[in-house]
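The complex appears here without one of its protein chains, the remainder shown in place.
In order of appearance the chains are A, B and C, and numbering begins at 1 in each one.
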């Protein structure tokens, strides 16, 4: 393993900004990747339990997408199309319509917002304010929505917010997410704040939440809570925005992270795995009646990343044309839960977090979680922490990971946890 | 030409948000593109005088970049690498250091900010505020910096600002750009506002300007003005941010749009043509001493678009390893100026705008400019307007456009202008 | 009674802004007032249970203050002294030091902020932000702190906030006041929001609360809650600001509204009854170590309302030099509670609100409360509602009201309530 620092590539230290982050946890230089395995310059292989933070839900270099992309490039297909009409965009939209929207009875317009999640979030914020004529947006504790000033105002993390250097992060009310206050029913609290005409919480333009909070610690909102928020949004004339960037596109076992609920979001953000191949691509789904944008009122140079349309279209056709993929996901979900339960049992005071294939274990301290992940990397597993104090060991493997690889990864994780949990702990429990 | 509306692809009208824009000017479906020629589904060819709004400075599907990218993909090279170390990122950084920074005596750190220009602008704003502990940023009339809330607060256009739906676009002072007030020396005015302790203009964290305002109407700041702003920034303890997203990467005849000046920006934004191939890629160049970011204090999922590192590296090595490309650019610059002068002469009251290969003609009205561009499209030329009232016909061809194609494009443009300018005008001047 | 509208004075309708309010509830023209009785132009007398919203805690035209003020004016004493030194300001400060601060072991500086409560609140906000370098101020649901933009940002009422016409009311987090969420311990909730580094609630510059919320519905915070907030403020490095404008100066039975607690506010706002005579006068008490103002950094033309210094000094010397006044207050408090309990018993579902001589009955609906107050006015009692929905009938009589007058006022109120409560209600309970 190339973890000794002398092997660390000098060009990065010399020229890349100190803002760089993941590379500090995984100090090696990667050269290739296939499926759920990444390879570094020295030929070491790593099982990938990070999957581009859910941007690689179909794994690295899916062969069908890869073939289609190579063919497209070989034929001088458009790479950058601004937001002009291209054959590939048409095909992507048709696939999205046919396999995603129509089977779910969803009538949404698709807005190309610029290719990053934060572009989509910002577009949603702007549109919600335009529609309602209100400014206040209700976001939730531990939410993460992006790093540009609008999306950052929605984001809870103090360190990230501090990065704004004192710039304005207002016009947002942060209220407690589901189950974030012990036994207190946060929905009642939210309702009380909204119904009290003297609460100081201005009438909201929108509510925005993640079905499962990825960065915030794999907190999964209950069906009832999501439906409650949707009901409040409707009652108070606010847009319901579901930020499904990390939880969507199969991550919870269904295409959207809220499919098991009755909610009908006014807007849904999509990014990360939308291209299927890890290419920058984001979109905002807007209920037809809310698409009141004027031409170019929101734009962006890279709205037409045509390579992403090609791979994104293949992803939809390959995985979402029937229900076979979802069935696989259900099996992996069960396996994942089982393996994480085993791990949780050997960490006193720990608890399972998340839902579907977006799961982890809160081990109680950021130090311990960091130590576990570092040990995993030494043993060939790429895995990261999340949560306000980095206290959750988070498993975000590719949805397509072979069962064997998944088990192998969990074996490494289990060993690391056992090594890191203090010896005097109740190993007897095993 | 597929301009009759029955041929317009229904899927876009049915499913793409009304925010879409360029497709309205160029109502056909493109299928492929090579160099400076785009081809639509019916086989019509168009000369491209738009070049992805300066994102395709090296033309479509440059063969060397294309070959390198296909090879990379074929070998299962990393597509999405978060901000982990990859061999391709190392090579890109090395090329940037060797061929861009070192020859120009520039010692900058490179921050991967997320792959869109607006990500880079937002990162610059945050960092300037962090460094100085101040909030106010001075931006300029007719400036365009992006559509997320931070970058939008810097942007002048009322329509774009209106898209924010009343969200906060503050902590910015907009002052008049060079030559924007007739004969008034705007530098003196800016200085007066800053030196007056009761002007109400709070001490600035930064100044941000574009060397040439692309969206704002191809307004080119003079050397003296840019140097004056740099002097004021230094004097008042403010960061100097040059937004070189549209004007950089060869567009003005040199790599950066300000190389002919003495200024040393504290930060430089790069995007659009940075990947060389039109792929989403942006970066912020930060003077070494200002790189005070904490790890992950600004981040973003698509900071590691490795395909873009591959093509971006090829672009640098191919075009910037010696001065031959710059020499070509100087020739094209002269040709462009000559052809635009001819055009300007047949439009009464018109005037040339811009500098380098970022030029156009202010024809005095948005209606006329729009009519000219529409006529060009009918005749096989893709060209757009810019300016507060869309009054400038803007030429943003690929820098690599063959002279013959360039002349052919100008011929179409000249004809269109002649057709659109009212008959009683002094055609005798010809 | 001059309640028929033909008697309403035309000059007001003709020339006074529609913003006028109390005059709509009490449509007659007052000409004089003594103690707790106001007299109108037709000679009708009204018992005053409003007392200038607690600005006339010592009643109208207290004879000692009146004599001192007439003497001062007769001698050409200063009326307006900017913030120059005057003999009367010295005497006021000495009395405040001797009879208010020193006996309570309080070491505060006194800032003349401008003569209205909102001036004092704004000064406190500014100073807290200067001291801490933070922007966020935590205010509470149903709080009322004033109508200028800073104070209004702290105020909860949606109607008042709407008056800002969309101006910025940010940099404030509104959290639930004591007992505002049924059985939920709001202190725990506040603590949870502050201790969660990803809550989105930025580190606070200050907490500001009213010991009893006057406009918000006579909600009285418990001793434990106030002490809890004080503890949280200290722990999180935030200033503790007590807005004692309505609850202070004897209103709760002690000079300050929080004297029964262990809290030591960093700042205390004083206004309303500070002059004793109803003259505009406000001040901010600042713990000595926090008085970091630079000269004139906050100022205001009417900081030196010398008439108010004269009457304010007399008020302190007359009522606060020994404990006899406080003993009287304790007796009236008991009487008031008894009489309000009787009233509450005949209003099904009603409940007592407030503490000390700042009490009322929540009758469950604004319509009913309004009807009761209108009926009282017809019968010679001036009394108003408060609360988010105007649902509380509020008694704010002068602290000096004679017991007989107090009882007479309550008799009118009791009758009005009995008349207004629907007949089929359990009158049998009497």
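Operating definition for what follows: a contact is a pair of C-beta atoms (placed from the backbone, for glycine too) under 8 Å apart; a residue touches a chain by one contact, two chains touch by 3 or more.
Just so you know, these numbers come straight off a predicted model, no measurement behind them.
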{"item": "Contact partner of the left-out chain, one of C:47, C:138 or C:271", "value": "C:271"}
{"item": "Residue, one of B:142, B:261, B:275 or B:385, that touches the chain absent here", "value": "B:142"}
{"item": "Candidates C:47, C:127, C:208 or C:336 - the one touching the absent chain", "value": "C:127"}
{"item": "On chain B, residues whose C-beta touches the chain left out of the figure", "value": "135, 139-143, 154-159, 161, 166, 168-174, 176, 180-181, 184, 188-189, 192-193, 196-203, 216-217, 387-389"}
{"item": "Touching residues on chain C - with respect to the absent chain", "value": "8-9, 11-12, 14-24, 26-34, 38, 41, 50, 52-53, 55-56, 60-61, 66, 69-70, 73-87, 89-90, 93-94, 96-97, 109-112, 114-119, 122-123, 125-135, 146-151, 153, 159-160, 162-168, 170-171, 205, 271-272, 277-280, 284, 286, 291-302, 305, 307"}
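The definition used in the following text is that only the chains that are shown with their structure count from here on.
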{"item": "Euclidean distance of C-alpha centroids - chain A vs chain B, Å", "value": "31"}
{"item": "CA centroid of chain B to CA centroid of chain C, Å", "value": "58"}
{"item": "Chain centre separation (chain A, chain C; CA means) in Å", "value": "49"}
{"item": "Touching two or more other chains - residues of chain B", "value": "166, 168, 170"}
